[in-house]
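Every protein chain except one is present and positioned as in the full complex.
Order of writing sets the labels: A, B and C. Residues in every chain begin at 1.
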Amino acid sequence: MKQDFKILGTRPMRPDGLDKVTGKALFGADKSATGMLHARILRSPHAHAEILSINTSKARALPGVKAVITGDDFADVDSRWTRYTMQNCMAQGRALYDGHAVAAVAAVSKKVAAAALELIEVDYKILPHVTDVDEAMQPGAPVLHEGVKGRGLGEDVSGNTVGYYSFGHGDIEAGFGAADEIIERSFKTAATHQGYIEPHACLADLGADGRGELWCSTQGHYMVRELCAEILHIDASQLRVTASEIGGGFGGKTTVFIEPVALKLSQISGKPVKLVMSREEVFRASGPTMSSSIEVKIGMTKAGKITAAHAKLRYQGGAFPYQMVMMGAMSAFAAYDLEHVQSEGWDVMTNRPKMISYRAPGAPMAVYGVESVIDELCQKLGLDPIDTRLLNAAREGTKSSYGPTFKAIGLVEALEAAKAHPHYSAPLAANTGRGIACGFWFNFGGQVSVSMAINADGTVNLIEGNPDIGGSRASISMMAAEALGIGYERIRTIVGDTASVGFSDVTDGSRVTFAVGIATIKAANAAIKEMCKRAAKIWEIDEDAVEWVDGAAQPTGHNAGNFPPMSLAEIAASSGKTGGPIAGHHEGAPDKAGVSFGVHLVDVEVDPETGFTSIKRYTAFQDVGKAIHPSYVEGQIQGGAVQGIGWALNEEYIYGEDGLLQNPGFLDYRIPVASDLPMIDPVIIEVPNPGHPYGVRGCGETAIVPPLAAVSNGVSRAIGKRMFALPMSPPRILKAI
Amino acid sequence: MSKIHISTRINGDEVEYLCEPSETLLDVLRDRLNLTGAKEGCGTGDCGACSVMLDGRLVCSCLVLGAEVEGSAIETVEGVGTLDALHPVQRHILEHAALQCGICTPGIVVAAKALLEKNADPSESEIRYWLAGNLCRCTGYDKIIRAVQAAAAEMRGAQI
Amino acid sequence: MARVVIFGSLRALTAGEAEIEIEASTTRELLDKLVARYPALEETVAAGISLAIDGEVFKEAWFTPIGADSEVVVMPLMVGG
Partner (left out) sequence: MRYIRAKNSQHAVSLMAGAVNPELFAGGTDVLVKMKLGGTPPDLLIDLKHIAGMREIRPEAGGIRVGAAVTGAEMGESAVLQALWPGVAEAVELIGSTQVQGRATMVGNLCNGSPAADSVPALLAAAATVRILGAKGERDLPVADVLEGPGKTTLNKSDIVTSIFLPARPERAGDAYLRFIPRTEMDIAVAGAAISLSLDEAGVVLAANVALGAVAPTAVLVPQAAKALIGSRLEAAALDACARACRDACAPIDDRRGTVEFRTKLAGVLATRAAKTAYIRAGGSL
């Protein structure tokens, strides 16, 4: 594995930076077209209702209205998973949650579109609803969809229970028998929203001939293309999707919500259609993550060795079948080397918006339960929480709780760094508690395409297919520069549209720097091979006698020929005469992404009279394999930690008895603001991933996993009472005190 | 209902437009004047992505009517910095990697510049409270605060 | 013979077997033989799975080589944020 880097580990400016600090960068809602219409969506005011009829005639008659659609305008599709996505975009037959789309209009102005919505008459028959996961699992609960109950599930759970998973090994009963202390606890966590600041937005233009253009804010424009092509029954080749700059996603933009609607309105009206969600719509109808109800039981010896561990996870994922609890069940005990372990999970439907991924989906709440119980055991047995975790920590060769045997991993290094950090030994003030927790995420590889052109002036253009959600164009340019041996500033990386470069999986799973990085290195190697070939031709020596060193071709030794190195720029300059343009490309599906562990340390102060919690100090340790651009790696760690802090303290979807969402706005859905926080101190640990030529691991998701438990453990220690539910809002803490 | 004719000054230039009485300044900037630097993250004054300066005050342009700025002076992110020189706040945001997705960045730039014009040496706490109305979901604010501190230090140095 | 490890809830489809020995040189061959032996697994395999081969995770790749003594862990198709 390469170790001596010239570019990796430096902190150059990102290529899209200037446009973003000057307001020039174009996000989803920033593009317009000549003759464009404005669309709006009518949404269900009920948690669950049969749609008896929709009368759109008055809306259609309003001057300026060019198209009105309902669920009837969408023909059925083959895949049931695509059907769920389609029916989430536009209800067919029943409205399944507060905010579910039931009709849409396109009109000459926003004002006319809004007026038209008021004229659509929907006749609803209200049906019983359920929004709580435990209630939804009870036999007799209102069932969202019949016939989708998970395989092998019995009569003890309702038809809302769409999946069951279990993982683990050993004999947990035997393990609990060997324990000196066993603690079993129940936890609840609220649904949270990804909370990206940019609402979903798109500009669609689809002709009657099935040729279309779509501009949208997404984590994956190929995913958008394929879903929309399937839903609209058009050819993928005919729909060109361009990813706008994306104003945050965190998993929430890994599906479609509005794009098929805008395309359908455009197809009917024959005009470009712009559709932008309001913030209220974002909360009511775009992907929150799951809420959960969790039981964790862990046995430990007096010395702190875990003898057995068992978790039961019940996740609520909204109004359609989904598969996500397995990610939590696999993550729950991943940090520990356990002989006897079992984790079980149930996916459950309710009358809430369809869940979608949120940064390490499924893991934070599972790990919250586990790390809470471990912390309580440490307190009860008088053990140091880091030493205890070190005693049980997973390391190279550990058979993980979800099956695979770990390769080189950095959990022990992260725990040791935490133990040695001044934060861990700093004195604590009154009413303050120090919490610690580990976290884990798998990280993925997946399909990727990169195309690289060497220009005659010695510069390089690179096209890749993954929307840049947090600076990846910079890290990809850096890896290209490192591989080619030229300066970072000589490379321009852009995110191509679906017609300009091959398929790429969604920007998710902390995969982009890893997977696009590998493809970039391979594309560079292909270009290098061609450049060596050109040099060999010029020198009239054998191609194999040329090697690439520091951005130049050179003979492999004196025997090969005595020529001074020929730089990339020189080879490029003559390329027109030596065989034409030089390029490199790579399409592949790299795997071996390499898991990542983090350890978070937090000091929280609780006001004993009000229950107000403030974060006084926060240090986050994470193994990232190799930090390409350390500033953006730090940013991922800091951002993930703060999202986790929000989840721990204040963020929650609040439903009333009526099944309606009570807080669809940033006023009462309380994400952390600048004044809520101290600096977040990131500590980068680099245990190289053997599966990547530069040692890269994904780093984006792990950081949201530990903070829920770290903050809860800190609060519990500060107030001397255990907390068992998130968010730990002030009324809840005060009640516990 | 007739539209209202407005003459105002935006980023130093005289601008005239017609707007509906109910249109916000943000709508006018984005939809009529093609100044899309100010973003609509919420439309209710909770996120600060639409921050602009109105007659020397930092405001959310989503909570200002297009019809009420007759004779005013407005500065948007497009008016911050010059072609050959970024404002120190902009430059330090870039140098400190104080953005990830960048959707909140225009609002942060406008708000932070306003702070430093009022207070050349703000404490960390003052910066955090001043920017509390500018939501950022990516960064955890750390690098933003550091960038503003660095810009403040540079600007103080430049004044000596 | 590769040792194939079946995760807990999938064992209902493998007659309770947690570990199965299969002779295969690639992932596709392994999956084909697995389904042939346990037809109840067909739906799960068709819907997509991830495999960990000696600790390294692969998503839906047919031609990944499998060593003679490899440990292959069958996992659900994973998703991220």
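Worth a mention:
The criterion applied here is as follows: contacts are C-beta pairs under 8 Å (C-beta built on N, C-alpha and C of every residue); 3 or more make two chains touch, one makes a residue touch a chain.
Not measured: the values here are computed from a predicted model.
Here the chain not displayed is in touch, across the complete complex, with A, B.
In the complete assembly, the contact with the undisplayed chain comes from A:668, out of A:121, A:542 or A:668. Considering B:60, B:104 or B:136, the position touching the chain not shown turns out to be B:60 (whole complex). Looking at B:8, B:24 or B:76, the residue that reaches the missing chain in the full complex is B:24.
Within the complete assembly, A:650 is the residue of A:22, A:254 or A:650 that touches the hidden chain. Of the residues in chain B, those that touch the hidden partner chain are 1, 4, 21-22, 24, 43-46, 48, 51, 54, 57-60, 62-65, 67-68, 70, 111, 114-115, 129-134. Residues of chain A in touch with the missing chain: 280, 609-612, 614, 649-650, 654, 662-663, 665-668, 670, 672-673, 675-676, 729-731, 734-735.
In the analysis below, only the chains that are shown with their structure count from here on.
A count of C-beta contacts for the chain pairs A-B and A-C puts A-B on top.
Rounded to whole angstrom units, the spacing between the C-alpha centres of chain B and chain C is 54.
The centroid of the Cα atoms in chain A and the matching centroid in chain C are 26 Å apart.
Not a single residue in chain C touches at least two other chains. Residues 5, 7-9, 12, 18, 52, 54-59, 61, 64, 71, 73-76, 78-81 of chain C are the ones that touch chain A when the two sit in their complex.
By the touch criterion stated above, chain A contacts chain C in their complex at residues 151-152, 164-169, 194, 250-252, 254, 323-324, 326-327, 330, 342, 344, 357-361, 402-407, 441-446, 508-511, 589, 591-593, 691, 701.
Here chain B touches chain A in the complex through residues 20, 22, 27, 30-31, 34-44, 46-47, 49, 76-78, 80-81, 86, 90-91, 93-97, 99-106, 109, 124-125, 127-129, 131-146, going by the rule given at the top.
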